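For this depiction, one protein chain was excluded, whereas all remaining protein chains were kept in their positions.
This part shows chain A:
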Amino acid sequence: MARASHLLDSSLDSADGFTDPHGAGAGGPSADTVTPGQALDVETTYLKGHGTFLEDGQLLSSVAGTVYRVNKLVSVKAIHARYSGEIGDVVVGRIMEVGSNRWCVDISARQSAILLLSSVNLPTGIHRRSDETDEAKMRSYFREGDVLSCEVQGFYQDGAIALHTRSLKYGKLADGVMVAVPSALVKRLKSHFVVLDHGVSMILGLNGYVWISRTPSAQEQKAQAHLFAGHHNFYDAPGSTPTAAPKAAEAVAGADEPLDPHAVREQIVRVRNCILGLVERKVMLTDQLIAAVSRTARSLPAKQLLDPDVMDTVILETREQLQQHDE
């Protein structure tokens, strides 16, 4: 249930003092909200994007949502619309079905996405030989119900999304929490692999599935990188080295002392509850925002964050801190 928060709505009216949260200049949402059938106030030379249609030479909205303009392309995005992928998007998905040479993956798109056996890196990075033994072993790589991170590779004729996991960054996810949020509330970021404070990492899937887990220790990451370094990745460009893992390892190098696993777990839950709280208030999610809110929430027990009043206070406090930070 959407909680109309007066704390947040107030900021809509008083634009001064607030930075434009979505960077409207760079293809972000404008302040315009439109409803189905409403004429979009643009010239006819504009290109019609998602959520719009042409009638009698006029561009109309087909959904209720926020208007986005990128150069001459106009699109309208509804909050609860299903994910319509873009090539290169990082997504988190769940295996629904194991086929003969493919997995069907739920990424909350309008059809199941397809991950071909030929688009995955097998464990230990050995190049796959295409034969039946491999196909027979598919369930040992990904089983029904497994959660994985992957990338949108392309589209099939009927609009189904093709995925791949041909990079060290992607693969099966374990020991964490998945939160499903509306995909329209996930902002496109430089990196969707986010390392948060206190030993928590997060993958902000552009499809609205968010994976929160413990940040692997530097040692674990080194071990993993080493494992792959031996067998050079066939699919990567020649000369490229697996980069993601060591970089992330550096990021947590400062926190070398082992963290209390219980505390990490509770922080994971805090992050989850903060995300849910922000989504309930229809706030666009970014890495920095989630980091800031969960930092403020650090002093509270994870359970309390589910209380709407407590969450309001946390968000208000975060906003004040961020404002001070800006000044």
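Rule of thumb we're sticking to: a residue touches a chain if its C-beta (ideal position, glycine included) is under 8 Å from a C-beta of that chain, and two chains touch if they have at least 3 such contacts; residues count from 1.
The definition used in the following text is that contacts and distances are computed from a predicted model.
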{"item": "Record-based protein name (UniProt) of the chain missing from this complex, from \"NMDA receptor-regulated protein 1\", \"NTF2 domain-containing protein\", \"Rab-like protein 2A\" or \"Ribosomal RNA-processing protein 41\"", "value": "\"Ribosomal RNA-processing protein 41\""}
{"item": "Of A:Arg94, A:His192, A:Arg214 or A:Arg281, the residue in touch with the unshown chain", "value": "A:Arg281"}
{"item": "Residue of A:Arg110, A:Arg139 or A:Lys303 in touch with the missing chain, whole complex considered", "value": "A:Arg110"}
{"item": "Residue among A:Leu59, A:Ala78, A:Val147 or A:Val195 touching the omitted chain", "value": "A:Ala78"}
{"item": "Absent chain, residues of chain A that touch it", "value": "1-2, 5, 8-9, 11-12, 18-19, 21-22, 29, 33, 35-37, 51, 53, 55, 62-66, 77-82, 96, 104, 106, 110-112, 158-160, 180, 184-185, 278, 281-284, 286, 288-289, 292, 315, 319, 322-323, 325-326"}
